[in-house]
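Mind looking over this structure? Questions follow.
For this depiction, one protein chain was excluded, whereas all remaining protein chains were kept in their positions.
This part shows chain A:
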Amino acid sequence: MSLIRKTAAQLGSMIAAGEVSAVEVAEAHLDRMAEVEPKVQAFLHVDREVTLEQARAVDARLRAGEKLGPLAGVPIAHKDIFTTRDMPTTAASKILEGWRPPYDATVTARLREAGLVILGKTNLDEFAMGSSTENSAYHVTRNPWDLTRVPGGSSGGSSAAVAAYEAPLSTGTDTGGSIRQPASVTGIVGMKPTYGGSSRYGLIAFASSLDTPGPFARNVLDAALLHEAFSGHDPMDSTSIDAPVPSVVEAARNPDIAGLRVGVVKEFSGEGYQTGVLARYHEAVKLLESLGATVVEVSCPSFTTALPAYYLIAPSECSSNLARFDAMRYGLRVGDDGSRSAEEVMALTRAAGFGPEVKRRIMLGTYALSSGYYDAYYGQAQKVRTVIAREFEAAYQQVDVLVSPTTPTTAFAIGERADDPMAMYLADLCTIPSNLAGNAAMSVPCGLADEDGLPVGLQIMAPVLADDRCYRVGAAIERALESRWGGSLLSQAPEL
């Protein structure tokens, strides 16, 4: 089997045993990227020499006897919203075109410490606002299963890179579903850790009370290894949780779910859900039952209000966070001809540098926070957030995990929802509640929809700091399904 088809765990073991060097593994993936990038376009920035330099450094550290983690030498695609000192960081926005950050994000620094080799920076919806990666200011990314479809978003470059075997692992960020939804529509594993379980330092902020870095991988164990590599307390992030990382790797290795109580969220089914998505979802629930889990239906009536609450809370926070793009300290500056004031230059720069979705959300947030509307919109949305968190708490009194489809449909066509923001927002219907409550949640592949042959994801939600339960259930269903399929779901994808 060629190096690019191996799991991250296998590559890590082979490199540690000296069977292959980090440089050879990096070269195999860079070659794959050269071959398929013209079709997939998952990356915004690739620099072969910078990548090989990192790989050489890891080989040297291993030769010197340094004890590195299980992913030392394994390549990774890194979402272009984390700052990197040796590569540009743009958040897929023109306002940051060519920006070279003077520091590494904590997630970036921890990848380097663990000896992971960064292959490049992946495409995303501008500032992580979107569900299709079409909002990138640079180019669209295509779904490796069907190049006319979106790879999901906002972390669509990261999901596409892993699904196209350009990288065994990638990073993402999840504010309303931006890891789980792209994982679902590309047939891979994506995990949103508990909010505060992974550091936001050096992550370009969209909605600070929701933004959560997390892993993508082609299997549950690889996702757990990456989760463990970059998570944990960070004094540089004041909302980072000062507690041990849940034992996710152990859970992924021991997927026993006998006696586990699984709650099926009643509200996430029915109208608006694609037939083939529901068929695979219901089969997955039956499979969990056959593996020894107890399945009950759970009602969380306010979850249907999570989407409108999110589209008030997230834009409000974004309108405040994106005020930092002021054309003064870094990034684009437009119209500074000596006659204009700083304020005029600021307004011209922001109009030229931000794309339509970002402008829409900034104005929506400004509206929701403005006097006269604050109580009815932002204030009420914050109360709904409390109600949703309480419904989760009540549900977790009865069950250990909750399940739902990850997203109501399979990958939609490029362009299909681009001019209809409300249709686009529906992609995050099932994922948003976990962001509002700060819970852990995973998407794991559960089959292909009959009508279009495209991947369907099962969402597994667990309480705050019970991330290991997502991995336990995810690994259990992965094992059962892969033995039924005779391999991974992704092995059924067409050749690129």
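One rule holds for everything that comes next: contacts are C-beta pairs under 8 Å (C-beta built on N, C-alpha and C of every residue); 3 or more make two chains touch, one makes a residue touch a chain; residues count from 1.
Keep this in mind: contacts and distances are computed from a predicted model.
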Hidden chain of the complex, named as in its UniProt record, picked from "Carbon-monoxide dehydrogenase small subunit", "ATP synthase subunit b", "histidine kinase" or "Aspartyl/glutamyl-tRNA(Asn/Gln) amidotransferase subunit C": "Aspartyl/glutamyl-tRNA(Asn/Gln) amidotransferase subunit C"
Touch with the omitted chain, as defined above, among A:364, A:401 or A:454: A:364
Which residue of A:139, A:266 or A:340 touches the chain not shown here: A:340
Option from A:40, A:205 or A:436 whose C-beta touches the chain left out: A:436
Touching residue (missing chain; options A:10, A:380 or A:492): A:380
Which residue of A:41, A:186, A:302 or A:406 touches the chain not shown here: A:302
Absent-chain interface as seen on chain A, which is shown: 99-103, 195-196, 209, 235, 238-239, 241, 302, 305, 308-309, 311-312, 319, 323, 326-333, 336, 338, 340-348, 350-351, 354, 359-360, 362-364, 366-368, 370, 376-377, 379-387, 389, 421-422, 436-439, 464
